[in-house]
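One protein chain omitted, others in place.
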Amino acid sequence: MPQPITDIYLPRQAKVEQIIVENSQISTFVLAFSDHTYNNAFRHQPGQFMMVSMPHCGEAPISISSTPTRPGAIHLSVRRAGKLTAAMHGLRTGDTIGLRGPYGRPFPMEQLQKKDLLFVAGGIGLAPLRGVINGCLDQRDQFGTLTVLYGSRTPSDIAFQSDLGLWKKQGVDCRLTVDAAEPGWDGAVGLVTSLLDDLKPNVNQSTTLVCGPPLMFRAVLGRLASMGFSDHQVLTTMERHMKCGVGICRHCHMDGKMACADGPVFSLAELRQLKIMELDG
Amino acid sequence: MPHTSELADSHLLKKDHLKGFLRKLAKEYRLVAPVRNRHSDVLFTVIDDLDAAEIELNEPPQNSLKQFFLPQQERLYTYTTSPEGYDFQPIPTSIPPTVYFGVHPCDLSAVLYMDVVFSRRQRDPFYLRRRQGSVLIGINCNSPAPKCFCNATGSGPFIEMGSDLQLTDLGDRFLVEAGRTSGHGLIERWQGFFAAATDKDRAARYQAFLEARGRFSRQVHVEQAIRRLEADAVPDEVFAELSLRCQDCGGCAYLCPTCTCFTISDQPLDAISGQRLRSWDACTFAGFTAMAGGHNPVQAKTEAIRQRFTHKLRDDVRLTGRPSCVGCGRCVGICFGGTDIVRFVERACQGSL
Amino acid sequence: MQDVLTTCVYCGCGCGLYLHVEDGQVRGSQPSRHHPVSRDNLCVKGWHIHESINHPDRLTTPLIRKNGVLTPSPWEEALDFTARQLGHIRDQHSGSAIGVLASAKCTNEENYLLQKFARTALNTNNVDHCARL
Partner (left out) sequence: MTNSINEIENAEVILVSGSNTTEAHPQVARRMLDAVDRGARLIVIDPRRTRLAECAHLHLALRPGTDIPLLNAMMRVLLDEGLADDLFIEMRTENFLALRDMLNRLDLEATAALTGVDLPLIRQAAQLYGRARKAVICYCLGVTQHVCGTENVQTIANLAMLAGHIEKEDTGVDPLRGQNNVQGACDMGALPNMLPSYQDVANQDYRDKFERAWGVSLPEAPGMTLVKMTHGGAQGPIRAMFIMGENPMLSDPTLNKVEETLRGLDFLVVSDIFLTETARLAQVVFPAACFAEKSGSFTNSERRVQMVRKAVAPPGECRADSEIIMALSNRLGYAMEYDSSGEVMEEIALLSPIYGGMHHDRLEQNWGLQWPCWDRSHAGTPFLHKYYFTRGKGHFMPASHTEPGETPDQEYPLLLMTGRIYHQYHTGTMTRKSERLSRECDHAVLQINPKDAKAMGLRQGEMVRLVSRRGEITLAASITDQVEPGMVYTTFHFAEAPINRLTNDAFDTGSGCPEYKVCAVRVEKTMSS
């Protein structure tokens, strides 16, 4: 007898509870499933993503920027890039969208326990790391020192400012840099790699989580290697075009791996096995 | 390949009675078989009138079973937006229980591969609702077609698994082997059509296999290409040369019985409603990997072509132990620029033995 | 479920292709293997020809401009109105005040009928199509 099959592609309705404008291009959408029972039971792990549906726009993968330690709401931080994300930026509180997930291999939180964690991000790249950082803060005694290096184009492009402020208050070493200064900016100017120069991490005790555009990514990897980080101590999350989210449709192929199901979180050691543009240029 | 079927449950069906048997099946199942139409093309076709259909078991059909389990374009949901919210309604599809008759070993292997793709990581509801309740009746290939190379991919010309019933043409009769419980059930149900096969019949099957194996018109060194890919020994120039010739038609992927890449997209019906479609896609298209905003992690055609061949001949071997090219030859000779898998295998193996 | 052989409309090559019909809708296309032009393959346009056939943006009802707006109207009204307008101009000016554009995308039979219509009913040789584009 044919068994009933769960419809893995069916989006569930979720309501926009709050919109946090992070900068002119990035907003964080605080969402809850309309089905309260489902919403209360929903759990994810940091580094996973949701497939988001918007009317007439199809679906796109968006990484979850909230931490599972604060259940009840899903945060999706979204940069305006294409048709679907542009439509999301037109959402208002109370509107509904479609969600399915969570999908993908998360950050290995258990392996990170007791470690000093160094987060390096550029632009929207801080979104997937935000959930990890907040998770660490919620279980502060399980992790070592927390350092966040964050690069933006200009001071007014600096996103997640309220998070950065809260993190600083809770003892996170947050350091910012911009590509181009504006009047009133007295912080660092230059690539995020330059912030690494000032750090003296206990490399053996540390793991680095990197997320940002390909150019930044490559530059940071070079710098980390010269600081003594091994490829196993560097984690990242990959961005790819996705359609199914569950490892079938192959749009997110990475030399034999699927970013959606084998990733999106990979260690640099794993990525080195693959021919991918992020590493080969 | 063992010289007799591992499943000793074998029977005889006289060719004279094939149509009678199919007529019985057609009463309880939808019947699909390769039919030569009035334009002389052979297509897997839903047979409504058994007497009018010219079932063709020699020339391989131009389409495969892919389009029955993964249609070229399938409607998944309708959606509406209203003040109450944004709501998806699944589109119900009732697929009648279907007998797929006259399936060649390459296409049977392809179905087995698709079963893995659509249930390994997640059970794909849309594939499975079409696949469940299907009965596969295979036919071994006594005379492989000129473009065939299933001998090189381990998926023919005879096959030991994958079908419910497996037929071998022994001249005036078919040797029928029941591969699965459902196959035994079919034979039991209509046992009047079948006689017990003797060792002589099984010997005749083996003889047919030996002769078929000798009838391939080309040697395609698939295993060697697999080894070269695994050793990363295929020069970049091979992919560059092939990519210059690729004309971006997608035909190789669309005709391929194991190319299962798909896309999901929305088609608005009006301002507040629409439908979500799933349709075939091809990894050689530039837009296959392009992300919102224009960035494309596959930056050159060369890389797309590399992905196509490494997926079939390296990644799937790692995953399932065998290539997902089943040697059916459909993509051979149809490429606008001559970038087919046989040419790739030739180029990849150049200068090595 | 049915596959109907027809001729592609996307260039002068004239591929033979099958339209795959399911539930009264065209859901796919595939080349004819033995057709002398298509020879078992289509270009990317031919492989996606079904997407424009069953597209929701298709016109489905006659439109008449009413108060400046193209408004859905019954066939009889649209045909009567058109015939009256064309007849009026033909009779008042002459057939040569009417221009008729046939189509390189329509069938031979339709092109034949349209030029015949122009030359007989409208009494004009002003009939052409974008042959040179």
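Should a chain be cited, it is by its letter among A, B and C, assigned in written order, with residues numbered from 1 in that chain.
One rule holds for everything that comes next: a residue touches a chain if its C-beta (ideal position, glycine included) is under 8 Å from a C-beta of that chain, and two chains touch if they have at least 3 such contacts.
Please read these numbers as outputs of a predicted model, since none were measured by experiment.
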Interface partners of the hidden chain - shown chains only, full complex considered: B, C
Residue ranges of chain C at the interface with the undisplayed chain: 2, 4-16, 19, 21, 24-26, 35-39, 41, 43-45, 48, 51-55, 57-65, 70, 75, 78-83, 85-87, 89-90, 93, 95-133
Touching residues on chain B - with respect to the absent chain: 39, 244-245, 247-249, 263, 265, 267, 277, 279, 281, 285-287, 290, 294, 336-338
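Methods note: only the chains that are shown with their structure count from here on.
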Where chain B and chain C are represented by their mean Cα positions, the distance between them in whole Å: 37
Centroid spacing, where centroids are CA-atom means, of chain A and chain C in whole angstrom: 51
Chain centre separation (chain A, chain B; CA means) in Å: 39
Sites on chain B at which at least two other chains make contact: 268, 274
Touching residues on chain B, where the partner in the complex is chain C: 37, 39-43, 45-46, 62-63, 67, 71-74, 247-251, 254-255, 267-270, 274, 285, 330, 333-336
In the complex, chain C residues that touch chain B: 1-3, 5, 16, 18, 20, 22, 27-35, 39-44, 47, 50-51, 55-56
Contact footprint of chain B on chain A as seen in their complex: 2, 5-11, 13, 15, 34, 53, 55-60, 81-85, 96-98, 239-241, 243-244, 246-256, 261, 275-278
